[in-house]
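Just one protein chain is left out here, and the rest sit where they should.
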Amino acid sequence: MSTTHRFSIRTRLAYRIEQEGWLLLNMAAVKTASQRILTESVSNSRGIKFREHVVPEGTTRFHGLAAPAGGLEVFYEAEVERDISPARGSRNPPESPLVDLPSGVVRYLYPSRYCESDKLVRLAAKSFGDLAPGHERVAGICNWIHTNIDYQPGITDAHTSAVECLTLRAGVCRDFAHLGITFCRALGIPARYGCAYAYGLQQPDFHAFFEVWLGDRWWCYDPTRLAPQYGFIRVGSGHDAADTSVATMSASVQFESMEIQVEKLSAGRVHYANGPVGF
Amino acid sequence: MSTTHRFSIRTRLAYRIEQEGWLLLNMAAVKTASQRILTESVSNSRGIKFREHVVPEGTTRFHGLAAPAGGLEVFYEAEVERDISPARGSRNPPESPLVDLPSGVVRYLYPSRYCESDKLVRLAAKSFGDLAPGHERVAGICNWIHTNIDYQPGITDAHTSAVECLTLRAGVCRDFAHLGITFCRALGIPARYGCAYAYGLQQPDFHAFFEVWLGDRWWCYDPTRLAPQYGFIRVGSGHDAADTSVATMSASVQFESMEIQVEKLSAGRVHYANGPVGF
Amino acid sequence: MSTTHRFSIRTRLAYRIEQEGWLLLNMAAVKTASQRILTESVSNSRGIKFREHVVPEGTTRFHGLAAPAGGLEVFYEAEVERDISPARGSRNPPESPLVDLPSGVVRYLYPSRYCESDKLVRLAAKSFGDLAPGHERVAGICNWIHTNIDYQPGITDAHTSAVECLTLRAGVCRDFAHLGITFCRALGIPARYGCAYAYGLQQPDFHAFFEVWLGDRWWCYDPTRLAPQYGFIRVGSGHDAADTSVATMSASVQFESMEIQVEKLSAGRVHYANGPVGF
Partner (left out) sequence: MSTTHRFSIRTRLAYRIEQEGWLLLNMAAVKTASQRILTESVSNSRGIKFREHVVPEGTTRFHGLAAPAGGLEVFYEAEVERDISPARGSRNPPESPLVDLPSGVVRYLYPSRYCESDKLVRLAAKSFGDLAPGHERVAGICNWIHTNIDYQPGITDAHTSAVECLTLRAGVCRDFAHLGITFCRALGIPARYGCAYAYGLQQPDFHAFFEVWLGDRWWCYDPTRLAPQYGFIRVGSGHDAADTSVATMSASVQFESMEIQVEKLSAGRVHYANGPVGF
């Protein structure tokens, strides 16, 4: 038995373009079995046509455009319906033997740009090796991150990796997710990065969380605990922030400002629990 | 007009397993439009059943197995037929505007574990920004690597990244490929890692090269120049060595030794040129 | 035959102290054979007594104080006389065989926090190994840095090392000096960091340069070329910015603002040349 919630999203991204350049934006909600786009509009202040890319796995949608010099505002509006499926009986989904993983999941075992799991194999084993495999171990990882890493905007930047965050002991949601992913992969648990709009997030912004493959599906974890997971509207999944960044753009394009509004349209009863929430 | 070549491969990989563990091997030739497996056998000394994973894009095939303590030998034998399509007229394929890239190619714009292209944007622009876009620029990158990086086995290891190789000024085929990929991505050119058997390679081993997306397809580059590109039989493609490593295994499994034999069965005329060779 | 110049310095450093803490300031001109303090005053807005430390080699003077919570302004005023000894005949001082170095110079052969010369041995040899030993080689290093590294305030921070600046291809005077030192040490040439007031520097600030041991003395180099070397008034020398930073302080102390004024009092004829200038 799952619950359904509806949310509205309004996003405005502003850029200054010094000379003709291009942008690849990752700001549209993805279409999955449990997340349906009811209405949607993507537009911009210059009337430029977007080209949409959906990566083969369907986990990220990009909107690309080439733009002439000048200002550029991009607008995204959508109503999205999400099914929430709380831990349905299996309150402690187990880790899968590696040889039993689906072929599309294997790639999330490997280190990536900001998640150098190959460097933390011994540390992860010493820190979390004795916890019960499965949800309990991942929850232990999230607790450790929440307790030991200070949430502090401005202290890290777009180049900061999980190992750097681990020694710095501070970061933002992006770094918290990277560190969770890195510990999991170092322990042989597939983990991937999620970027989302988050209902209830103070100072509205894109939010980052991570997912691990336990049992037969991805489960969502957020060591920041800054917003309820039922209110995440996913815009992208990937190895880490490298392939789910909000904007990839030419050197001649400068980010200027951003406004995000996320509202809950439904009043459905929330089955929010401390256990993992899949979506 | 393309040429076809046939090769035979014999591989033997030996491991010591301290206690029950698992291996995920990436040693089988992939099946693509231009690379056909004529005969193939995958076996091991313990009679354990393999599970085969083909990643969704078809770019890598894994053979996984769980093994009890003891020695383990894995054998791979195959006959493979490859079409070689030299640069057919378009001797200088151009770079594609980013908004025109196929959706499955976009991911190869982003930095990955061993290819931190976000760190070299300025250096790549200063070094290669004035070269003509397309093949000429990528050839310039390969020339620079070949001239400035010493090929020296043993000086780098499985954790070495492109930026580290760049400052060290030495490495092996893996590092040469990582560096080529990193420069390309830093310049906005999609690039990916290739792992292959290589006919004619002295001291037979798995070989690494890289591919860039120019015009409407992937083109192969090898800054090591250690073996002719028509004799590469591909076993995997990916972001970098992280997702195409020959073996991923439990901590309890130790690599012991490897033997590889690659022979050319056909005597076909070789259209080998200095320009890019696609496959 | 040397020339003498006199300069006046006025410095104001402001800090906010959250709770009782301490500061160790490196802002006073050092006293050397060629740099004489004519008048000097060190004071602060709270009337706290300073403790002065002169490191054993006399290359740095620290003024330490413990301060209660509140604001703190520190004032330094001095008149300093400097002898300038242009390259006096030996326009190309040679590199010294290592076994002939004075005992106090040996330490400047080794890598330090921000000058990881052990990582660039091969790169330095490839890049500068063919230049004539001595001043010509060091001048070649400075030319390379000036040409290839962008001077760009704000792009690096207090943790940036020479290897990071080398791959980033941008930095400020601190990074330029670190990189020069690192190349020199990688080639077996003793090199050390200098921090100075600099007459003629636009946007007055502490300035960084480096020195190398050639022949029988230290020679000054500044790859930024932002101010004439005859107008440097030295406040500290050391391995790198780690041991010559302007301020070391408790976590509870925040830097707020700084004002520096350097004026030339004498009108002496300037023997400024492109060659090395010792002091």
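Read from first to last, the chains carry the letters A, B and C; within each, the first residue is number 1.
Note that in this section contacts are C-beta pairs under 8 Å (C-beta built on N, C-alpha and C of every residue); 3 or more make two chains touch, one makes a residue touch a chain.
What you see is a predicted model, and the numbers here were worked out from it, not measured in a lab.
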Could you list, sorted by label, every displayed chain in contact with the chain left out?
A, C
Considering the whole complex, which of C:F62, C:Y197 or C:F232 touches the chain not shown?
C:F62
Which residue, C:L109, C:L131 or C:I155, contacts the hidden chain when the whole complex is considered?
C:L109
Sites on chain C contacted by the missing partner chain, in the whole complex:
22, 24, 51, 53-57, 62, 64-66, 97-101, 103-104, 106-107, 109-113, 115-116, 118-119, 121, 125, 158-159, 188, 238-239, 242-243, 245, 248, 250-251
Counting contacts across the full complex, list the positions on chain A that touch the omitted chain.
119-120, 122-123, 126, 148, 150, 163, 166-170
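Here is the rule we use: only the chains that are shown with their structure count from here on.
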Report same or different for the chain A and chain B interface, where same means the shared residue numbers exceed half of all residue numbers found there.
same
Find the geometric centre of each of chain A and chain C from their Cα atoms only, then give the gap between the two centres in Å, rounded to an integer.
45
Chain centre separation in whole Å, for chain B relative to chain A (CA means):
30
Multi-chain contacts only, two chains or more: what residues does chain A have there?
none
